[in-house]
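See below for the structure under consideration.
For chain A:
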Amino acid sequence: MDNSLLSLLIWLPIFAGVLVILIGNERANTARWISVAVSILVFIISLSLYTEFDSNTHLMQFEEKASWISQFNIYYHLGVDGISMPLIILTTFSTILVLVAGWEVIQTRPAHYMAAFLMMEGLIIGVFASLDAILFYVFWEASLIPMLLIIGVWGGDNRVYAAIKFFLYTFLGSVFMLVSLIYMYNKGGSFSILDMHNLSLTAAEQAWIFWAFFMAFAVKVPMFPVHTWLPDAHVQAPTGGSVILAAIMLKMGGYGFFRFSLPITPDASYQFSEVVIILSLIAIVYIGFVALVQRDMKKLIAYSSISHMGFVTLGIFALFLAYKPGAAEAALLGLEGAMVQMISHGFISAAMFLVVGVLYDRLHSREISTYGGVINSMPKFTGFAVLFAMANAGLPGTSGFVGEFMVILGAVQANIWYGVLAGSTLIVGAAYTLWMVKRVFWGAITNPKVETLSDINAREFSILAVLAVAVVAMGLYPQPVIDVMQVTIEHLLNQALTSKL
Partner candidate 1 sequence: MVSLSDYLILSSIIFCIGLAGIFINRTNIITLLMCVELILVAVNTNFIAFSHFLGNEAGQIFVFFILTVAAAEVAIGLAILTLLFRVRGSIDVDVTNSLKG
Partner candidate 2 sequence: MSSEQIIFYILSFWFIASSLAMIFARNAAKAVLFLVLSFFSAASIWILLEAEFLAITLILVYVGAVMVLFLFVIKMLNIDKSTLRAKFAGYLPLGLIVALIIIAEMTLVLGGAQFGLEVIPSPARHGADYSNITVLAMQLYTTYVYPFELAAVLLLIAIIAAITLVHKKESTHKKQNVSEQVNVRAKDRVRLVTITSPSKEKK
Partner candidate 3 sequence: MNNIYTFDTSTLWVALPEIFLLSAIVVVLLLDLFLIKPFKQVTYYLTQLSLLITGILAFNLIGEPKTIIFGGSFILDNMASVFKVFMAGSTMIALVYTRHYLTSHKLYRGEYFVLVLLSMLGMMVMVSGYSLLTLYMGLEVLALSLYTLIAIARERAGAVEAALKYFVLGAIASGLLLYGMSMIYGISGSINISDIAAFAANASLASREMLILNFGLVFLVIGIAFKLGAVPFHMWVPDVYQGAPTSVTMFLSTVPKIAAVAMLVRILVDGMGAMHAYWSDLFIVMALLSIALGSVVALMQTNIKRMLAYSTISHIGFIMLGFVTGVVSGYGAAVFYVLVYILMSLAAFGMIILLNKQGFEADNISDLKGLSKHSPWFALMMLVIMLSMAGVPPFIGFYSKLFILQQVISTGFVTIAVIAVVFAVISAYYYLQVVKSMYFEGSDKNITITASMDMKLILSINAVLILVVGIFPDFWMKLSISLF
């Protein structure tokens, strides 16, 4: 592969999206075929990131650099390392699923729907691949636009509120990041993220910058107490939107912590790590309880997403307390656990939302009480649903276990009580997930409409099967994923532990 692999990954879907818009809704089938074909192509191309990836170095790979806005030394600078590469592949992977899932479900303006997702794919890849802060910010914000439209145009009854809330919430979060990026540019004369890693900052500066970043990333993750956009957005978004939102967009926040907060403001991260950890634990426990009483399936999964993402932030920020000189394993467990959790959550939440989507397409209700005894009419589907539910509950052998396991192991070493609180998700997580499974899938049929449900068709089956394979494979053998990020994370750990003061 030549050097412009990442550019190809970014721009191919975006231009394909434009093309699909031009094809128009009238020729919907052409649009669908092209979209799916492009997404598969992009996925295949992105796989070469994995195959050609050198996991023995923390340095950026597949780098591209060209002057963009010379006024500010802004470069079109792309590159990936062990943190971003898996997330890019996750993105390309999820997009295929979403496009296939929307194949016949989306009947209003199908071409635009497909185009929005394709463009979003490109933009999100851009987020993960950017090595220039402004380029990053541009992609970061731009990716809001297609999501805004996806929620607003194809969403549920209260979509307008949800879409605008989503947009403003995340927009508000990220503008502070912009200010701090500019601040660092003024200080260091470069918008390159890697240069910012080496920029020396005083304690006060770090604190301000840390919180500015925190605003941006915490909203995106989302962390307690800035999470309330998520349930609304998820519930109102069409299935595909929820999937991308949960599977990828939330990861942008976690990625931000990895890429910006830890290396740029290590001392502030250390100083405020307990605050973040406590917020994460609140997210895990408190949100777990909130999830338990939800009556809307999507809302339940949305809340469970918040809870699961709490592990990501917990894992990241536990490193400072878990690290002991000479024994980096605990800190690494947390950090890598956070990464693994992000990827795994990408699969599982996507799967869960698709599961709800399958039901919603049939009965147009997300209320748990509408269902009951679905297994009787949809046994195959229930099989998948239960598998994913178990993964959501963190059952060993599924990917859901790996991240949580690692983070809990790490957190316990930071402070036993962190571990206790985090571990409570074993109970609460199982409770809300399986209670929903129980009320939706098991039992006798109470609603006559459930009886008429037809089991998943080949298209739905294949989507769920692919996800199931991914979930189980990663649960049984996570090492390949860890291999890829190991060196990078170790380097990151060093950065986070090296004081800038």
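The working rule: contacts are C-beta pairs under 8 Å (C-beta built on N, C-alpha and C of every residue); 3 or more make two chains touch, one makes a residue touch a chain; residues count from 1.
Selection rule: all candidates are chains of the complex that A comes from, given by their letters.
These figures come from a predicted structure and were not determined experimentally.
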Chain A in this complex - touching candidate among 1, 2 or 3: 3
Candidate 3-facing residues of chain A, complex: 21, 67-72, 109, 112, 134, 137-139, 141-142, 144-145, 148-149, 152-153, 159-160, 163-164, 167-168, 171-172, 175-176, 178-179, 182-183, 185-186
